[in-house]
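Here we show just some of the chains, and they stay where they sit in the whole.
Going in written order, the chains are labelled A and B, and every chain counts its residues from 1.
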Amino acid sequence: MTERTPRGLLALLAFVPVALLLHQLTPERHTLIFAASVFAILPLAAFIGRATEELAEHLGGGIGGLLNATFGNAAELIIGILALREGLTDLVKASLTGSIIGNVLLVFGAAALVGGLRHPVQRFNRTAAGLGTTMLLLSTIGLIVPAVFHWLSRGIPNAPELELDTEIAVVLFATYCLSLVFTLRTHRGLYGRPRAAADSQQPPFNYWRPVGMLVAATVGVTVVSEMLVGTVTQTARELGMSELFIGVVVVALVGNAAEHYSAVVLAANNQMDAAIAIAVGSSTQIALFVAPALVFISYVVGPRPMNLLFTVFELVAIALSLLSIAFISHDGETHWMEGVQLLAVYAILCLGFYYLPAI
Amino acid sequence: MTERTPRGLLALLAFVPVALLLHQLTPERHTLIFAASVFAILPLAAFIGRATEELAEHLGGGIGGLLNATFGNAAELIIGILALREGLTDLVKASLTGSIIGNVLLVFGAAALVGGLRHPVQRFNRTAAGLGTTMLLLSTIGLIVPAVFHWLSRGIPNAPELELDTEIAVVLFATYCLSLVFTLRTHRGLYGRPRAAADSQQPPFNYWRPVGMLVAATVGVTVVSEMLVGTVTQTARELGMSELFIGVVVVALVGNAAEHYSAVVLAANNQMDAAIAIAVGSSTQIALFVAPALVFISYVVGPRPMNLLFTVFELVAIALSLLSIAFISHDGETHWMEGVQLLAVYAILCLGFYYLPAI
C-alpha cells in the first residue's frame, strides 16, 4: 500500500465481530457467515501486508526481503493450513489456482488497463519481468508433470505419486530460495524499491507497532479463516455453485485484494515495475513457496498428505494464464488494450470454472 | 491490393458463368462445379476487398477502419452463413481453422520468404505485431476452454456447453470491438497506412463505383458460394478426401487468396508492417469477429446453433500456428528462413489433415 491511511479498511474491520457474532448466534446461516468472513479477512490481510512491509523497509535488504517473501501471502497460507486440517485439499488447490491466475490476469490486467488509460505506453524492466514469468513456467511444469504422471499411471496400483510430488515440491521450493538470493543479493539493482525514499526521513522506528499489528492481524486471520473454511462447503451448495468455483474465484480474491489495490494504484502512477513485481511476484510466491509449503505441512496437519495433482481445468487455466502474461510482458511495455486482453482471458476462464460440473 | 489493375482477375471472372452453366446443365458433376466455384470466388472476393479498401480510404479514420474490419472477410462470412444454413457446422469450423492457420503460416510464411529473398533482414513494429499475436492467443483460449469443458463433461447429460460457448463468443466479440477502438482511435499511430499517400492527389471521389462493386461482388459471392457449399460433400467423396481436409485447405484458401497476394507484394517491397498486419490481422478478424458472429447467426439461420467445439486436430493446429507466429514475430524482424519455417509447419499440419481419417 502506497497510502499511509488505508481508507475504508478500518470500516471493514467491523465485519470481524459481525462474523464472530453470526457464528455464535446463527451457526446454521452458512452463506451469511461465509460472506461476513470474506469481508472480515480483507482488512486483516491488508494489515498483515502493511506490517510486513513496514518491518521489511526498516530491516532493509536481505532480511526485509525475506520477511516480505514469506509473510507476503500469510493469509493464503493460513487459509490453506486450516483447509488442510479439514481435509479440504481440493479447496486448497482451487484457491492456489485462483491466486495464481487472479494475480496474473485480474490484478495485472486491471493495473495495465487503469494505468494505460492515463499513459499511452508504460514501460518496465524486462529482465525482472522475464525472471518472474520463467518462475511461473517452472511452477507450471511442476504441476504438469504430476498430472501427466497421474494420467499415465492410472490403473497401476501403488504408483509413487506422492514421492514424485513431494520431490518436485522440494525442487520448486529450493529454486524459490535461490531466486531470493538473486533478487535480494546478487541482482537487487534490478528490483526498484519505489517506496523506500518516502520513509527515510522519519523519526526513530518503533518496532513494537508493526510486530504487534502483525501478531494481532495473524491471529485475526486465523480465527476468521476458520469460519470461512468451515462454511465454504455449505455455502457452495446453498448458492448452487461448485466448491471449485468458490475456491478459484471467491476465496482466491479474498487473499489478493491488497495486492490488487496496490498494483492498480502503482500502475496509475506509472510505476509499472512495481505493479508487475507485485502481480507476478505474488503468483510466483504462491506457486513456488505457499504451494510446496502446504505440501510439506500437509504431512503434519492433514488427515492425509496433499499431492500436486490439480484438476485438468485448473492446470489448463494456469498454463493459459502463464502464456498470456508471457505474451503481454515479453516486450517490456503495456498499453490499455493488453489490460483488456488479460481481463478477457480471466473472464473466459471464470466462465469455464462456473459452468464446470462438480464431480 | 497495391496494384490498381489486378491482372488476371478479370479473366478469372469468366468462371462465374461457367460455374452457373455447369450447375444448370450437369448438376451431377459435383467436383467440376466445385472447382469452377472455387476459381469464380477468387476474383469476386478480390473485388469485395478492393471496393472495401477504396471506400475505407476515402471515408478515412474510424469509419473506414470499421468498414475494413467488418467487410474484410466478407467472403468467409458469406460462405460460413450458407454452410450453417445447410447444417454443415463442421465445414464452417474447418474453413475457420483453415483461414486462421492459412493466414498465419501460408500467407505470412510466403511473404517472409519472398521478402527475405530480396532483403536480408526485414523489420516491423513489435507493438502492433504483439497485439495481433495476443489477440490470436485470446481466441485460441476461447477455443481451448470449450474443448476441455466438453471433454470433462462428456457423459454428463445436459452439460451447458452452448451457454458457455455463446458467452465466450460474447467475450471474444467484445474484445475485438475494443481492439478496434485501440487500432482506429487511441493508438492509430502504430498502424501505418502505407497506401494512403498514393491516392491523396486524386480527383473528386465517386462513391457509386465502389459501392456498386461491393454490392455486385457480394451478390456474386453469395450465388457462387451456394454452389460451392452445395457440392463440397460430394466432391470430398469423389476425390477420396475428408470434408475436413477440403474445408481446412481448399475452402480456406479460396477466401484468403486476395490477402495472400497483397501480403507477398507488400513484403517484396519491404513493407513488412503492412504484410504482417494483413496476415495476422486477417487471422484475428476470423477468430474474433467472423467466428463469434457465426455463432450468433447460427441461432437464426441454422437447423441448430453452432458451438465453439472444434476437433482436437483443428485445435492443435491453431495452437501450434499461434506458437509459430509468436516465436517468429516476437523479435520484430524476419528473414527468409523464418518464412521457410512457417511454410514447413503449414506443410506438416496439412499432411496431418490429409491423412486424418474422416470420423
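FYI, a contact is a pair of C-beta atoms (placed from the backbone, for glycine too) under 8 Å apart; a residue touches a chain by one contact, two chains touch by 3 or more.
Given the structure is predicted, the values throughout are model-derived calculations rather than measurements.
**Q** Shown here are 2 copies; how many are in the complete complex?
**A** Shown in place are 2; the entire complex has 3 copies.
Following the convention adopted for this analysis, only the chains that are shown with their structure count from here on.
**Q** On a C-alpha centroid basis, what's the spacing between subunit A and subunit B, in Å?
**A** So the centre of subunit A lies 40 Å away from the centre of subunit B.
**Q** Going by the contact rule at the top, pick out the subunit A residues touching subunit B in the complex.
**A** 120-121, 312-313, 316, 320, 323-324, 327-328, 330-331, 333, 335-338, 340-341, 344-345, 347-349, 351-352, 355-357, 359
**Q** Applying the document's contact rule, which stretches of subunit B touch subunit A when the two form their complex?
**A** Residues of subunit B touching subunit A: 126-127, 130-131, 133-135, 137-138, 141-142, 144-145, 148-149, 151-153, 156, 159-160, 163-164, 167-168, 171-172, 174-175, 178-179, 182, 186-187, 326, 330.
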